[in-house]
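Note sheet for the following structure.
With one protein chain removed, the remaining protein chains of the complex are shown where they sit.
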Amino acid sequence: MTSTFAQPLIAANDVCMSLQNVTISYGNFEAVRHVFMDIPHGKVSAFIGPSGCGKSTVLRALNRMNDLIPGCHLKGRVVFDGEDLYQPKVDPVEVRRRIGMVFQKPNPFPKTIYENIAFGARINGYRGDMDELVERSLRKAAVWDECKDKLQESGLALSGGQQQRLCIARAIATEPEVILMDEPCSALDPISTLKIEETMHELKRHYTIVIVTHNMQQAVRVADMTAFFNAEAVDGGTGKVGYLVEFSETEKIFNAPAQQVTQDYVSGRFG
Amino acid sequence: MTRTPRATASTGLYERRPLHFNPALRRNRFNRLGTAVAGVFAAIAVLPLVLVLLYVLIQGGRLLSLRLFTELPPAPGFDGGGIGNALLGTVIVTLLASLIAIPVGVGGGIYLSEFSGRSRFAQMVRFANDVLAGVPSIISGVFVYGLIVATRLFFGQSYSALAGGVALAVLMLPTVIKTTDEGLKLVPNELRLGAYGVGASRFVTITRVVVPAALTPISTGVVLALARAAGETAPLIFTALFSAFWPDGIFNPIATMSVLIFNFATMPYPAQNELAWAASFVLVVMILAANLLARWLSRISRA
Partner (left out) sequence: MTSPYGPTGSDLFTLRRRPAAEKFLDVAFHQLTLALAAVVAVLLLGIVLTVFSGAREAIATFGLRFLTTSAWDPVKGEYGAFVAIYGTLITSLLSLLIAVPLGVGTAIFITEDLMPPIVRNVVGLMVELLAAIPSVVLGLWAIFVMEPAIRPALDLLHRLLGWSPFFASVPQGPGIAPAILILVVMVLPIITAISRDALHQVPIELRQGAYGVGTTRWGAIFSVILPAAISSITGGVMLALGRAMGETMAVTMIIGNALNFNLSLLAPGNTIASMLANQFGEADGIQVSALMYAALILMLLTFAVNVLAQWVVRRLSLKY
């Protein structure tokens, strides 16, 4: 495998999460292998790459969402706040409270809009004014205007784009340190997508954001840093295994990548 | 790894705890409690089956012998004997029931799935079928009693094996219709279009292409309905009644294992009680075998 890793372009105390030789497998099948990556604090990092390259798998590994998939197993270290998240003594529930997530498909709870926000805050032990938190979160997610008159209606009554922003509001209401977004716009129309991208620009002032996207233009628009993943056939195996090709400033990835394969991908020659 | 203190986004309105698992937290205690309660509940749910099977195997299995299947039950107060007539009777009555329920059920299911679309008639039939499935089994006995037994509909005979078969058929019918309807709906439409495409008639398409493709789900449903019917008692007590003798045609009362268990369980004679256990053993083994067969059928259809 020929891949060089991002040189220490991030000062050590700016590292938010650090992946150290991470290999993730489902049963006997390796989905992605040998990932080294330092995700910087307070920036938007995007994961791009062809389908099946393991970018979503890596993202879900960052807050132990893969625990929910039977047979999924991780080797290596994922360091956050000085702790390897995969040590036995780490509580995945605590991890997810500090590293929030927005999913590919909008998934509001079958509760009222208000409760969708308040639920997460309450289980996280929020002690402040709930009405104020709901409003603040919905505002930050740029969906307040559409929701303010129907806070007691079901979250499912909103349109797809509004539902997704409600889910973003739900994630930021718990004030996580990191927000993971797994192709948050793939199910949405262009106008909703634009609104969510604006939301992300707002959010990166307060949060570290990691986003998986299928859309290279979106990475260019929102991300400070971009990681390019690729998949390659393994010797003797039937499937492909993903690996990290390079991780660098978005501008560099798209204009002057270090690897030829990155150049081929961003110029649309495959994928 | 250097650990650098750093301002987080926290505003202090949240408690930020370390990442380590703390078993003393209320939510973790609640979590353990929930898991324990679910485990206990599952154990309680499984317990009756284990106990019933255990007793049926021990109490009934002891009496297993060739005589059990070849002899008539003894007169009250006498020992020995077997359940031969009841075993044969159960087979006969269940067979009669399936001779009625399978053609009607499969035919009705074919209509619902292949001909009706979403017509109001079909909706009505589906609704009636769901209601019929919820009708208590004893009511089916009352119905057949009122329709056939009390009116002496069959050659002036009142209680008869056939009346019992009709009562069981009423219970089997909803299951057979529903599984046929749903089994046929699973057949991909391309298969129908393919058959029509070579100019096959509707009849040929359905009988030669569609129904064979859905044979496993349909037979699974039929086997399950049969297993249920074989164990039913309530519809038989006052339709097929009981007989101490070997079956005598389908227009006379007939012994069945389920009615035998009911009658003999409440008798004050140990010999009869023991035969009730033995009949339970035979019945349970038959029914569980049929259920496992049905599960196996549905598994090969999925593979």
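Letters A and B name the chains as they come in the text, with residue numbers starting at 1 for each one.
In this section, contacts are C-beta pairs under 8 Å (C-beta built on N, C-alpha and C of every residue); 3 or more make two chains touch, one makes a residue touch a chain.
In this text the structure is predicted, and so the values were computed from the model without any measurement.
A.B. asks: Which of these, B:75, B:99, B:128 or B:215, touches the one chain of the complex that we don't see?
C.D. replies: Of the candidates B:75, B:99, B:128 or B:215, B:128 is in touch with the missing chain.
A.B. asks: In the complete assembly, which of B:68, B:97 or B:237 touches the absent chain?
C.D. replies: Per the contact definition at the top, the residue touching the missing chain is B:237.
A.B. asks: Can you work out which residue in B:195, B:283 or B:297 touches the chain that's missing from view?
C.D. replies: Of these options, the touching residue for the absent chain is B:283.
A.B. asks: Looking at the full complex, which residue from B:64, B:147 or B:244 touches the chain that isn't shown here?
C.D. replies: Of the listed residues, the one touching the omitted chain is B:147.
A.B. asks: Which parts of chain B are in contact with the chain that was left out?
C.D. replies: Contacting residues on chain B, toward the hidden partner: 27-28, 30-31, 33-35, 37-42, 44-46, 48-52, 55-56, 59, 103-105, 107-108, 110-112, 114-116, 121-122, 124-125, 128-132, 134-143, 145-147, 150, 170, 173-174, 177, 201-203, 206-207, 227-228, 230-234, 237-238, 241, 258, 261-262, 265-266, 273, 276-277, 280, 283-284, 287-288, 291.
A.B. asks: Using the document's contact rule, name the residues of chain A that touch the chain not shown here.
C.D. replies: Touch with the absent chain occurs at residues 63, 65, 68, 70, 93-94, 96-98, 100-103, 105, 107-111, 119-120, 123-124, 156, 167, 170-171, 174.
The definition used in the following text is that only the chains that are shown with their structure count from here on.
A.B. asks: Going by the contact rule set out above, which residues of chain B touch chain A in the complex?
C.D. replies: Checking each residue of chain B against chain A gives 1-4, 6, 8-11, 13-22, 27-28.
A.B. asks: Could you list, by residue number, the parts of chain A that touch chain B in their complex?
C.D. replies: For chain A paired with chain B, touching residues are 12-13, 18, 41, 79-83, 85, 89-91, 93-95, 98, 123-128, 133, 174-177, 206-207.
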